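One protein chain omitted, others in place.
What follows is chain A.
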Amino acid sequence: MFYQTHTPITIKQYDIFQCIGKGNFGDVYKAKCLTNAQDVAIKVVNLDESNEDVKAFTQEIQFLSRLRNPYITSYIETFVKDFNMFIVMEYCGGGSCSDLLRYAKKLPEDIVALIIRDVLKGLVYLHNEKKVHRDIKSANILLTEYGEVKLADFGVSGEITLTMKKRNTFVGTPFWMAPEVITRGKSSDEGGYNEKADIWSTGITTIELVTGSPPLAQYDPMKILFDIPKKRPPVLVGINFSDNIKDFVKYCLIKDPKARPRAKDLLHHQFVSRLTGRNSSVKAMLVKMIRDKNMQSLATGKVKKPKYPLERFVDSDSEEQSSAKVQWDFETFKSEFLRRRSSTTNKEVYKRYGDNYSSLQVSASSPLSPISPESAVGVKPGQLLFYCVEQVYHRGRTEATQRTVEQLLVNLLEYEHELPGLCEAIVEELSHVL
């Protein structure tokens, strides 16, 4: 059935297949859950890419995990591996409305009405929860193979408008922005914008779906940022379009957010309410169109190329472990000792096993052991044994004593080399007794 070009990459309990979408901070992949064979979509976000607070990225999860509604992509789970965050969610096999537009160039009005009606239903839920999506556009409206419509991408929803400029979302999608969103920064007394911004974007999206692109798409997005608040709202014109859709768009694009209708009011508009009774036939049209689109992309074998190749975060386990570039030196006793003793007869032994000794001493990854002295972060328990033997060495009054103790240390090094972990085990036993 499903034609597989290459073998999947397995992360946690998921087999990750091809890239199905590109985002600003990562890519979206199709994957299969190995425990229940369910298809899922996984959005991979590289958290080290930008120096913004990770909260800006976890916000999306905080948002999504609090929503449960048939018109919103459902959230499954999130996990972190290395610098990447994997957001697992319901798979929408029809892709985004933007993908569908790319295939069909423009969509018939009935299909647009169905999509927009379900978008409004999603918005009614969202706005009732006192949440604003802030990025409604065809690329963020997803479809299942059964023609279900789901809002997705809550990456800029919630309270993070301040950081929008830093995240390129602001630059990427000004065409859909409500005038009050753009002027918000200037008139501070306005106190932000509210859920009505989503209504404006829904109006723009309606135009996008039925014509193939949002108004002003031919212009530089940065330039139109200044135009949108100044210009009169866009209107949908042309004999190809019904009065209903033109009227609907006009209502969505009322400049004053207070006068702009709410999502639940718009559900009563003729443009969408007309569907009642014809719902299943329109849905069948949509399903067919989705199937044709999917067939075509299978046939042409065109796959989306991820912005960040997937290979980057597999097989990285080995080199991942804190490979410090700089080897910090925290021991005020060891190097001195080794240096001083290196002229003795045991020189060779140090040379052979000394590595072991010093590498133990600067290893970074060990947890704080309960028996470590206060300052011994990063010191493995086994090293304490070396340390203690060394202290005993210093206590030796005669040279003979010292030589014997030194021999003991050298032997310890040799045994540790043969049997790594030996010294640690001794220290563990000692700590139990003490």
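By definition in this document, a residue touches a chain if its C-beta (ideal position, glycine included) is under 8 Å from a C-beta of that chain, and two chains touch if they have at least 3 such contacts; residues count from 1.
Heads up, the rule we're going with is that contacts and distances are computed from a predicted model.
Engineer: For the chain that is missing from this picture, which UniProt protein name fits: "Mo25-like protein", "Rabphilin-3A isoform X1", "Non-structural maintenance of chromosomes element 3 homolog" or "Geranylgeranyl transferase type-2 subunit alpha"?
Structural biologist: Hidden chain, UniProt protein name: "Mo25-like protein".
Engineer: Just to verify: which one of A:Thr58, A:Ser98 or A:Gln407 makes contact with the chain not shown?
Structural biologist: A:Thr58
Engineer: Considering the entire assembly, which residues of chain A contact the chain that has been omitted?
Structural biologist: Those residues of chain A that touch the unshown chain are 47-48, 51, 53-55, 58, 61-62, 65-66, 68, 77-80, 82-83, 85, 129, 320, 322-330, 332-333, 336, 364, 367-368, 374-375, 377-378.
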